[in-house]
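Apart from one protein chain that is not included, each protein chain of the complex appears where it belongs.
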Amino acid sequence: MKQMRKKSSIDRQNTRNGLLFCSPVLMGLLVFTLYPVISSLYYSFCDYPMLKPPVWVGLSNYRALFADPIFYTSLYNTAFYAAFATPLGIIVAFVLALLLNQKVKGMAIFRTMFFVPSIVPMVAGSVLWLWLLNPQYGLINAVLGAMHLPQFRWMADPAQAKPALIVMSTWGIGGWMLIYLAGLQDVPQELYEASEMDGASAWQRMWHVTVPFMSPHLFFTLVMGFIGAAQYFTQAFVMTNGQGGPVDSTRFFSLYLFQNAFMYWKMGYACAMAWILFIVILLFTTLLFKTSARYVYYGGEK
Amino acid sequence: MRRAVGVLLLFCILIAGCGAREHTNTSESVVDVTVWHPWGGVQKEKFDKVVEAFNKCHPRIRVHSLFTPNDLSNNQKFFTAVAAQKPPDAIFVDGQQTAAWAAQGALEPLDKWLRRDGVSCEDYFAPCWDQNEYEGKAWALTFCADPNFAFVWNKKAFREVGLDPEKPPRTIEEVDRYNDILTKRSGDKIIRMGIIPWAQFGNANSIFTWGWAFGGSFYDPGSHKVTADNPDVEKALKWMVSYARRYDVTKINAFSSGFGSRDQNPFYIGIVAMECLHISQIEDIREYAPNLDYGITYIPAPAGGEQHSSWVGGWCLAVPKGSKHPEAAWEFIRWCCREPKGTEAVGKIQGLFPGYRRSPYFDTIRNKPGYGQFLQILQECRHQRPVMPAQAFYMNSLDGAVDYAIYGRMSPREALRKAGAETQRELDLRLAGR
Partner (left out) sequence: MCIMAEKSNRSARAKKRLITGITYAALIIFGTAFTLPFFWLLSTSFKPASRIQKWPPDILPMQIVQKKLKGNNYPLYTMKDGARVVVTKHLPGAIVDVKPIDGGVSSRVSADDLTQVVKPGLNWSNYTLGLASIPFFQQLKNTLVVCVISVIGTLFSCSLVAYGLSKIEWKGRNLLFMILLSTMMLPYQVIMVPIFAIFVKLRWVDTFLPLTVPTFLGNAFFIFLLRQFFMTIPKDLSEAAKLDGCSEFDIYRRLILPLSKPALAMVGLWTFMGAWNDFLGPLIYLMDERRYTLSLGLAMFLGQYGNEYGKLMAVSTVVTIPIIVLFFFTQKTFIQGITMTGMKQ
């Protein structure tokens, strides 16, 4: 009996201590997560122009959204970006990681060259790329011209603006490259040796040993990449002066959301957009996870 | 108990004394007034000098100025300040925003002060006053009246291509013809353009400028109807689209994305031969391109359009709702916008035109090159951008409409109709109180 009482008093003490230590995040969850999530759901059903209190309007915001051509434009823009930037980023980062894994001399220098761009502050990087991509005087067109390749109009052409941003995004994949590099160094050598003895070429070795072994890492960056791409905002905002032009070709979902909230002061409308984004992200991530069993292997299986 | 009463009495006397001192004009207490203004860079220093001049002759009021970038559709700072009840005492409002800010309850009406101090609509150029009146009340006074625009041309470029440098285009047809001669290419790139119709301070301002020049109108205040699809406005947009098609809009915009500013301004360095000029640029040219050989005249008009067309822009001063020192703020506003000395200071120091038509400043510049022409333009000015609560939205819509039209995504009629319809919807919502 005494032992049980002692145990439960220790339990109570532990619970108290645990809660105490976790109190910052408990407060944070309440104030900055739970309350805002419920409020924004509520606001999404209201008309809420900052200066006046919210007024319930039911589904009117959602109905307006589904009738809003720019809503669809912004969805398309974001989907386009996510569909191209994420895979491209993964491929480039993986290729670079493979190259760096070859243990050539000077690896540290190259690794630095590939990684440093990813820590350049986003705004500074956007400003730099805006100038790089300048169709009249920029370096990229200068290089293309020197190689007698066609020069593009980049951010001045609605058909080229998104591709320009996608190209720009690959400059910053240094972080993913490092993740892959670390993973590559964990691939057991025996697997390579075994497949080499089976007569596999370098290419086959990569596909049948490296990639499956790296699939958890690739999957992780795929999910994170997708979630990040769905929220793409800063570069587009900075490089188009908050407009999303030309002709709304770079008006991404998050940008349009921001405009609605802080430029047009239609906060209820913006909240409705936010919830739609959330649901889309949830659905897509669930889909990715559910199908992951088919192509992700955990723990070096062959 | 007696001590407490004594202290209380002393306290009351002191307070009454302060109050009395303020009223009898021998006070030592200075009222601090904050005003938020939209000028950065060089204009900021000039405005600070205007503030200094005011402070010098108003010993009981000290005005502090704060620069807030007031992007027309981005009034974050002001609105959140009003929402948090921490607004400035006076605020600069872009002329076309007055109605919106008034409708949202962010401003105080000025009528009681106007009546008391004898300020009336006769004191101002008509469009300047019209900008500030909404629902029968006056919400702001014009600080500077920008006559938009004068039309300038690069004489050296004209000479180079064989055009008479003393003969600017007077009709749209001449503009087109001159443009074809002046535009130069190098390979695939444009290296000089005669004129870029939609690059007159943004798409929306451009369509306003040319829309009125073509004889159109954008809004009917009587019926609260947005008339973006007015046939003459459509003609103006069609004219813009003709350039986009003839020269490939992506090439033109690639060209313009390389433009510099200040001493690299495309007109100053001659890569754009004709454009609309803002009054502040006269000083600019004197500073950055003193050797620029250019001429200045009225905006050309198409046949059947409006001769010497222009519209008034510029900044106005208003008192925000919740201003802590509205009386002192009004003193500042009245000095800058209505009093001879104040308006003259604004003109002389900042190089801008007062809205007060009888300001002595005008006599000093009547014959000054550049300014004289702008004065003539101002005196014939008949338009101001629509005065209604959805004006910022309208600007955005027109911006998009011009974009879609010149990129060939929509016909000019469709684009303008869409802009008009969505603005009308927004306007109706705002007028209904939502």
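A and B label the chains in the order they appear, each numbered from 1.
Quick note on the criterion: contacts are C-beta pairs under 8 Å (C-beta built on N, C-alpha and C of every residue); 3 or more make two chains touch, one makes a residue touch a chain.
Nothing here was measured: the structure is a model prediction, and the numbers come from that model.
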item	value
Identified contact with the non-displayed chain, of B:T68, B:N230, B:Q281 or B:S323	B:T68
Identified contact with the non-displayed chain, of A:A67, A:V104 or A:M197	A:V104
Option touching the unshown chain, where B:T80, B:S280 or B:Q376 are the choices	B:T80
Where the unshown chain meets chain B, residue by residue	40-41, 66-69, 71, 76-77, 80-81, 83-86, 155-156, 159, 186, 189, 258-264, 291, 293
Chain A residues that touch the omitted chain in the full complex	11, 14-15, 17-22, 24-29, 31-33, 35-37, 39-40, 43, 48, 50, 95-96, 99-100, 102, 104, 110, 112-117, 119-124, 126-132, 134, 136-139, 142-143, 145-146, 171, 175, 178-183, 202, 216-217, 220-221, 227, 230-231, 233-234, 237-238, 241-242, 254, 257-258, 261-262, 267, 270-271, 273-275, 277-278, 281-282, 285, 298
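We take it that only the chains that are shown with their structure count from here on.
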item	value
Interface residues, chain A side, partner chain B - complex	47, 49-51, 55, 134-137, 151, 153-158, 242-243, 245-248, 262-265
Chain A contact footprint on chain B (complex, rising order)	71, 73-74, 76, 79-80, 82-83, 104-106, 188-189, 250-251, 253-258, 393, 399-400, 403-404, 407, 409, 434
